[in-house]
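What follows is a set of notes on a single structure, which appears directly below.
Just one protein chain is left out here, and the rest sit where they should.
Chain nomenclature is as follows: A and B, assigned in order of appearance, with residue numbering initiated at 1 for each chain independently.
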Amino acid sequence: MMAGKEDRKRDRDALMSRIVQAGFLAGLILIWYLASTRWGVNRLLLPDPVAVYDNLIDILRSGEFIDDLEITLGELAAAFAISVTSGVTLGYLISRSPYAIEVFEPLFAAIYAIPIILFLPLFVLFFGLGPASKIALGASISFFPVVINTIAGFGHVDRLFVTAARSMGASDYHLFRHVLLPAALPVILTGLRMGFTTALLSIIGSETLASLAGLGHRIVHLAEAMDMARMFAYIVFVIAIAVILNTIVSTLEARGKRN
Amino acid sequence: MATAEAAIKVCGVSHQFGDEGEQRFVRALADTSLDIARGELLCLIGPSGCGKSTLLNVIGGLMTPSSGGVDVLGKPVRGPLPRDIAFVFQESALFPWNTIIENIGLGMTFQGVAKPGRAARAASALEAVGLKDFAQHYPAQLSGGMRQRAALARALSLETPILLMDEPFGALDEQTRMILGEDLSVLLARSHKTIVFVTHSLGEAVFLADRVAVFSARPGTIKQVIAVDEPHPRKPEFVTSAKFTTLRNQLYGLLHDEIRKAVQQTGLADATVQTGPT
Partner (left out) sequence: MARAVPFRHFLARRAWLARLIVIAALFALWEVAARWFVDPLFLSPPSRVIAALDTVFSTRGVPAALQLTLFELTVAFVLAVAIGLMLGLAVGLQPFVRRSFFPIVLLLYGMPQVTILPLFILFFGIGAASKIAFGVTHGVFPIVVTVVAGVQNLKPILLVSARSMGASRWQIFRHVIFPHMVPSFFAGMRLGMSGVLLGVLLAELYVSIAGIGYFTTLFTQNFDPTKLLGLVGVLAAMAIVLNAVVRRAETHFARWRTG
């Protein structure tokens, strides 16, 4: 099939978009470079990109990041584990009764609308500045998207499927494993992905606000020491880690949905 | 055939989508010509994909044909003619965020009708389609049939000499279609508009039209034009008459092979013309 005029125009448009995007990002970096080196923006506010890059390489090469990364990832894993087990279990139990859904779902939605980070001082008061307060906060925040989506997933399984399965003699267990679970899975997976993302954000956030260790704390520490280049390097590093983790989780979600 | 100047003259219109050699190349219309007299209701009927809607869009100035042209009321068509042509589409093109009366008002805003005259026009249009009590409703609150009545009211309020209707009842159930068809016939008998009406339904075409233009499968061209010699407004009894059945059978005979051809072209499971009653 030869590419016709219309197809070629579409490809050209797509290419133009990519060029504009790349140009925009390149332009930003160029402005950054010029601002910090030529245009006299205070180095204490904006380090020059080359120094940032050097620091980044140094951090990676020396493995300095490992301790902080371990702590952050450990908190994340614990928080996520707690929120998933409690969220999915509670969500399933609530979904079994339409009345329970009607009572609890708006309650959860309303609480989730408040920035729960507000309760961090309470957690710090209770658990101290160590990992426990971060895990508690992360679990509290990421609990909600998990439970809300689990309720939605199990609660909105088309009654038609349930009726059809029951008419063919399905037991409770069969119903759960072969009808409810597969039907609810896509929505639940979305809830898990959202829970993971919010847990990550909450943990980094709470480390920034009140912690003695971890990646969030490291950035604050460097800010206080005014080591701008290294701080920027860590910011880049943390963003990269977040992007990688989120991509993995999104891919898992898509993979799971496909099956 | 009216002796007066034809309201719409279609001259050698052909249209294709895409270029030759492209995957999406399709020759929709091939050298179609047709004269539509003032005050007549002409139905375009044919298998799916034969270009009827394309022709309607070309007549209405929404599409420029690859070759050939259309004259409307003596002027060549180069774009939409809101003063001369009003459309009724199959899909509800009512703006969902406005009430029915606001929708009608908006149509007149677009056309450029002066504010003082609008209320009267809107009221009479709604009265004509039987929706007087639903002026303040939103489209989502109405049934499909009522929405199409509202769409018709909007088109009527624009007071254009020509009405182009693209399968306006296509999305509705059999019974609603029957009622709307009868009401439409009564309405149009009073208004003397020139109407081009695209449909899939044989019965609908025979019931409503003065003439029926039968299209061939893609690339579409007019195979034959059949006249329905029956005074307006058409009575419900017309449907059970022998004349109706003869005409319907004639259409069926002309269309059946074209439909089969169309199905083979596209591999669609049901590119059919409705052959049920009315």
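Heads up, the rule we're going with is that a residue touches a chain if its C-beta (ideal position, glycine included) is under 8 Å from a C-beta of that chain, and two chains touch if they have at least 3 such contacts.
Please read all numbers here as calculations on a predicted model, not as lab measurements.
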Sole residue of A:Leu90, A:Ala132 or A:Ala242 that reaches the chain not shown, by the stated touch rule: A:Ala242
Which of B:Cys11, B:Val26 or B:Leu106 contacts the chain that the document leaves out: B:Leu106
Residues of subunit A (touch criterion as defined above) contacting the omitted chain: 13-14, 16-17, 20-21, 24-25, 44-45, 99, 102-104, 106-107, 110, 113-115, 117-122, 124-126, 200-201, 204-205, 208-209, 216, 219-220, 223, 231, 235, 238-239, 242-243, 246
Missing-partner contacts on subunit B, residue numbers: 60-62, 80, 82-83, 85-87, 89, 91, 93, 95-98, 106-107, 109-112, 138-141, 158
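The rule is short, and it goes like this: only the chains that are shown with their structure count from here on.
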Subunit A and subunit B, separation of their C-alpha mean positions in angstrom: 53
